[in-house]
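All protein chains but one are shown in place.
As written, the chains take the letters A, B and C, and residue 1 is the first residue of each chain.
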Amino acid sequence: MNPEVSQESIDRVVETIERMGFKAHLSRGQFRTVIGAVGEEGSLDQNHLASLDGVEKVVPIMKPYKLASRDFHEEDSVIEVGGGSVPKVKIGGEFATCIAGPCAVENEEMLNKIARLVRAGGATILRGGAFKPRTSPYSFQGHGEQALKWMRACGDELGMPICTEVMDTRQVELIERYTDSFQIGARNMQNFDLLREVGKTRKPVVLKRGLAATVKDWLLSAEYVLSQGNRGVILCERGIKTFEDSIRYSLDVTSIPVARQLSHLPIIIDPSHAAGKRDFVPAIAAAGMAAGAHGAIIEVHYCPSEAQCDGPQALLPEVFTELMGQLRQIATIFNKHFTKSAAPVGA
Amino acid sequence: MNPEVSQESIDRVVETIERMGFKAHLSRGQFRTVIGAVGEEGSLDQNHLASLDGVEKVVPIMKPYKLASRDFHEEDSVIEVGGGSVPKVKIGGEFATCIAGPCAVENEEMLNKIARLVRAGGATILRGGAFKPRTSPYSFQGHGEQALKWMRACGDELGMPICTEVMDTRQVELIERYTDSFQIGARNMQNFDLLREVGKTRKPVVLKRGLAATVKDWLLSAEYVLSQGNRGVILCERGIKTFEDSIRYSLDVTSIPVARQLSHLPIIIDPSHAAGKRDFVPAIAAAGMAAGAHGAIIEVHYCPSEAQCDGPQALLPEVFTELMGQLRQIATIFNKHFTKSAAPVGA
Amino acid sequence: MNPEVSQESIDRVVETIERMGFKAHLSRGQFRTVIGAVGEEGSLDQNHLASLDGVEKVVPIMKPYKLASRDFHEEDSVIEVGGGSVPKVKIGGEFATCIAGPCAVENEEMLNKIARLVRAGGATILRGGAFKPRTSPYSFQGHGEQALKWMRACGDELGMPICTEVMDTRQVELIERYTDSFQIGARNMQNFDLLREVGKTRKPVVLKRGLAATVKDWLLSAEYVLSQGNRGVILCERGIKTFEDSIRYSLDVTSIPVARQLSHLPIIIDPSHAAGKRDFVPAIAAAGMAAGAHGAIIEVHYCPSEAQCDGPQALLPEVFTELMGQLRQIATIFNKHFTKSAAPVGA
Partner (left out) sequence: MNPEVSQESIDRVVETIERMGFKAHLSRGQFRTVIGAVGEEGSLDQNHLASLDGVEKVVPIMKPYKLASRDFHEEDSVIEVGGGSVPKVKIGGEFATCIAGPCAVENEEMLNKIARLVRAGGATILRGGAFKPRTSPYSFQGHGEQALKWMRACGDELGMPICTEVMDTRQVELIERYTDSFQIGARNMQNFDLLREVGKTRKPVVLKRGLAATVKDWLLSAEYVLSQGNRGVILCERGIKTFEDSIRYSLDVTSIPVARQLSHLPIIIDPSHAAGKRDFVPAIAAAGMAAGAHGAIIEVHYCPSEAQCDGPQALLPEVFTELMGQLRQIATIFNKHFTKSAAPVGA
């Protein structure tokens, strides 16, 4: 639309798009409003649209993902996690943030202890697994709703929004009741029904890249969420499957500048699952930040040898704190800054 | 158990295993009955079990998958698909079979036409997609329950068991009502909730290998289904993600002898999705059979250019028929034979 | 050129091409002669060429490889290995052949013993390593020229052409004196100076695919050999590097129909180096033949546990013989037949 377009003209264009059988998606930038018309290609009458009042130009987006594309939304998106019982935390653009916590929520005490440690170290969002995807059916599968309750209480007490994994469409409603943001695991990146379900909520979604997914596949999965009206997608690079056998997965740092060139969505890294061994977590985390990430999601445990899940990759709290110091310095070089934990709501 | 063990002794062992907090899984071979005790390692009193009547020896299975392992079930498993309104089709051991049909069920007429063509060509099970997993949210997503009804009617009329993909836990009940066997797609191979849900049914499951899954990961996913009591797992190799860009995926033929050495489960190949181009489908299908597969699942369309989904990989009916002739000859070299379509039930 | 073109017209075209600063490559098929003009694109006067006597049409080949392309040479190439002191063996088109022998030539006695066993089993070309590429500098590196002498004598006695690996440009002259064909290993597939050196000889070259090479990269490496005037390139698929860890390399069977569609060169498989374990060699070899290969190169040892190099992948002689029987049957299905060993020259 023209820079000085009226609300009336915007409404008219939206209405016209919808009459043509398309979905209209509004994106208001600093200088300009863009209206996306999403639907089956070919059937849109571009000439008619171009003739409407206030329309500057009509640009067909040829990429298979549209709402995720920078063509549709030129500036970096800034996503807010939290609100309500906890302060909001921003991520994207100049705002970097760290999501940290244990792999699985084992019990209330360990959760509270680790949450305090990671908050002190610089994390602003608390992670923790209530439902755990495990390659073996005989491994610990998580404490379910009980763990969600512990997380909600802990997040509220410390003023930290929480983030937890959803694995199945049937869990979405339950988890939505407790959490501030969803995590979709790498193995579910192309579980399209699940993507659609979280897309129907209005809670941000941390979307991990699949182990064999190209950046394009990843953005198409983001598009599933976005197309349902949920604009809060945070991409998360967590390593891809390669032939190298000295680590679990190879963090693909190049995906960061590539995804940022193609898309306006914020992108964070998961050095813990990529490395699989705590020794390599700091170097990978630093690499990801230097490549342009908006933060990291990191597993921390005060006693990794007793962790019920993925102990070998959990950082000790003091190492986490030192790493955060380095990440903050790297962010500064690239004109970003890490958000700080606000006081709890009502504190 | 000893070869000449009594049913009473077997019952006693099963009861003891369950009292110890384990699940007991019976496997009756030609000469011997094996009883699996599945649960958390360490807490089983092996000495006590060894002392029971009829017990020949107690063998701890160290592999992370147990029910899928050849240690637990030495002979090849033979799975039966169908029964009830359609004849049963065997797969595994000496029995090879071909599952064929369109990618997506587009309408009743095309389904019936293709079903007749593939039956005439040598297929014994009819495939067809009712719910389609698509990388883009804007692509055709399938006709859902309507397509299931068309498939059921068509299978019954021709005497062919049917096979269709399930993508979401919420669809399991609906699809189970119509289908003779489930298909789990590569992108859902580690959708653990879905594996458990189909594991609770008693319909066979064609489990495609994930694009970045090792053979061990794949057998662990089979274990999710098996551990719920469903013994009808048919492995399906459909290509892995590699750097080679002249085709979509690289069919990993070596996975066939590897999986057959580690597991008793039947294994088939999907040359259509591996190749992505019909030109290469016959060579890949032949390669898979020669490597030891128990058959193939192949997409066929009489007019691929009009297919709503994956047209470029569908074989023309006459090419399919010629390929089946070659596969039959290869099977003979390796002491297998393709099952033949029986007359419809009640015909 | 026109089907009925005269030698004079051909000479004239060749002369013109060379005057334009290009290399002329003649390829005489059953019905037609094709003349390739290879050089920097852009500077060839196509109109002038088209106007010459006997020229049917001028076709610019856009593929980066030209002499290796089926556009340049439509029919399958048939390469002859041997001649002189040993009978010639054909490979390509309808002719399949098996190259077999020990990994490294350890001593004269073992070589002679294994050569007799593989000849009896159906091999027509004898392989054996004189210079061995080893990942560790501390492993056995081969017996060098002494091993070449033993191979020459053994090949002559049994009437089998020999094939041995060349690793360094400085060895080409020495090895050429003894061998009937060169092998270029996967790790040297892009050792361009080496490719050029063997390209200057007139002995056929078995060119293994690099572990991370696409089919296009492979054909470009073949082009290095061909561009020096050596038309005897035999492609050899030996597995690519993937994430799968149950075997050493994943034999990429799809590369066989892909390479055969793009190129006229014969293609064989190396199941021994792909598998790394003898258990999986027969299944992989059979898969490769069924996918369209013109034969295989297989390592055999009568006592693998004592082999100085790659013992675990060597087939026992009786397993080799059984496998050859299966490969012969598969070849028949696809209208190929294995060449048979002729009597020694002078026998």
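As a working rule, contacts are C-beta pairs under 8 Å (C-beta built on N, C-alpha and C of every residue); 3 or more make two chains touch, one makes a residue touch a chain.
These numbers come from a predicted model, not from an experiment.
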Full-complex contact with the absent chain, from A:Ala212, A:Leu265, A:Ala296 or A:Met324: A:Ala212
Options C:Val14, C:Val58, C:Ala212 or C:Leu316, residue touching the unrepresented chain: C:Ala212
Contacting the left-out chain in the complete assembly, out of A:Val34, A:Ala286 or A:Leu316: A:Ala286
Hidden-chain contact residue, picked from the options C:Arg28, C:His48, C:Arg170 or C:Lys200: C:Arg170
Candidates A:Asn47, A:Ser246 or A:Ser305 - the one touching the absent chain: A:Ser246
Residues in chain A touching the chain absent from view: 212, 214-216, 240, 242-247, 250-258, 261, 274-275, 279-280, 283-284, 286-292, 326, 329-330, 333-334
Hidden partner interface residues of chain C, rising order: 38-40, 64-65, 133-138, 167-170, 187-194, 196, 210-212, 217, 220-221, 223-224, 227, 240-241
Interface residues of chain B (partner: the chain not displayed): 241-243, 245
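Criterion: only the chains that are shown with their structure count from here on.
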Most extensive contact between chains (C-beta pair count): B-C
Whole-Å gap separating chain A and chain B, where each centre is the average of the chain's CA atoms: 35
Between chain A and chain C, centroid-to-centroid distance (C-alpha), Å: 51
Rounded Å distance between chain B and chain C, as computed from the means of their C-alpha atoms: 39
Residues of chain A whose C-beta touches two or more other chains: 241
